[in-house]
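Heads up: the structure comes next, in structure tokens.
Some chains omitted; the rest stay in position.
Letters A and B name the chains as they come in the text, with residue numbers starting at 1 for each one.
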Amino acid sequence: MERTITPNIYYVTGGARSGKSSFALQLAKPYYSRVFLATAEPFDGEMVQRISKHREERGEQFTTVEEPLALDRALLHLPEGTDVVLLDCLTVWTGNLMHYGEGKGEGEIDQQIERFLEVLRHPPCDMILVSNEVGMGIVPENAMARRFRDIAGIINQRVAALATEAWLLCSGLPIRLK
Amino acid sequence: MERTITPNIYYVTGGARSGKSSFALQLAKPYYSRVFLATAEPFDGEMVQRISKHREERGEQFTTVEEPLALDRALLHLPEGTDVVLLDCLTVWTGNLMHYGEGKGEGEIDQQIERFLEVLRHPPCDMILVSNEVGMGIVPENAMARRFRDIAGIINQRVAALATEAWLLCSGLPIRLK
């Protein structure tokens, strides 16, 4: 007799430097075979520094997979036996979607999002998804920034709706959302 | 023997695209005769689009009243038999107050706020009040934006103090504040 266990999805959000990534790393600790799915691309010196700092913090305990856009594809081709994927982060992904999706029509971005959500409905293993709160400041004067805020917020809502657990980090302390 | 039931005030806040308006619509569902009190004015193409999208989302189940400034007057002249007013939103109202109050002296804005709070102390029916968190980003360089943030924050505090229930939405998920 076979028994199916639905994998868990942990959603972790918060502001910049709120402790999201450290909290997500803690959630990943009990797992054996861990994949870190990185969405950030080192396009300038500041990013190179931030990325290498994060890589140091998580040490040797993760297999790193870098995928700026096609998260669905990355999740469907994980290394054999992966127990957990820590995806950091959805907000950088939003920026990538906008950057690469530009000129390809509105549909391109929506399709990437839908494909990702489709994988989340039947996740290949437990998932820890890190995102950012970007909508609690003054309305940006820049139309592109407003659009970014809209897309990031909608992704957060849709992903959080599919999560088993959801947390908001604030000053390093977690608030349970779900 | 007469029995007086004090109407309830539900305060719903959150960042941009945090799910505030959907949550507010859910709160309005059990009511029969619903008024949507809209504070936004369609002063450019982006606003026209946002407003018509919101109108679509709420469907035919509301009588829409548009009032950018004199919320007290709108609330004192509701259609007969109104069971609930969904006011969306206080932050756009703050912008309107600043826009129209300019040049009329500081007092104009304060008086509008006081008149609105006075109605909230004896609400004509149950009320669902949507607002925005705008104060959790970097201090704006622009003095006008700082003043906006101050006024919006003070309105939020004063309204939330009068509320029966208060909720903060985050990634579509509600945190109970009160």
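Here, contacts are C-beta pairs under 8 Å (C-beta built on N, C-alpha and C of every residue); 3 or more make two chains touch, one makes a residue touch a chain.
Because the structure is a prediction, the values reported are computed rather than measured.
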Oligomeric copy total, full assembly; chains in place: 2: 3
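We take it that only the chains that are shown with their structure count from here on.
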Whole-Å separation of chain centres (CA-atom averages), subunit A against subunit B: 32
Subunit B to subunit A touching residues, read off their complex: 14-19, 46, 133-138, 140, 145, 148-149, 170-173, 175
Residues of subunit A touching subunit B in the complex: 11, 13, 15, 131, 133-139, 143, 146, 149-150, 152-154, 156-161, 166, 168, 175, 177-178
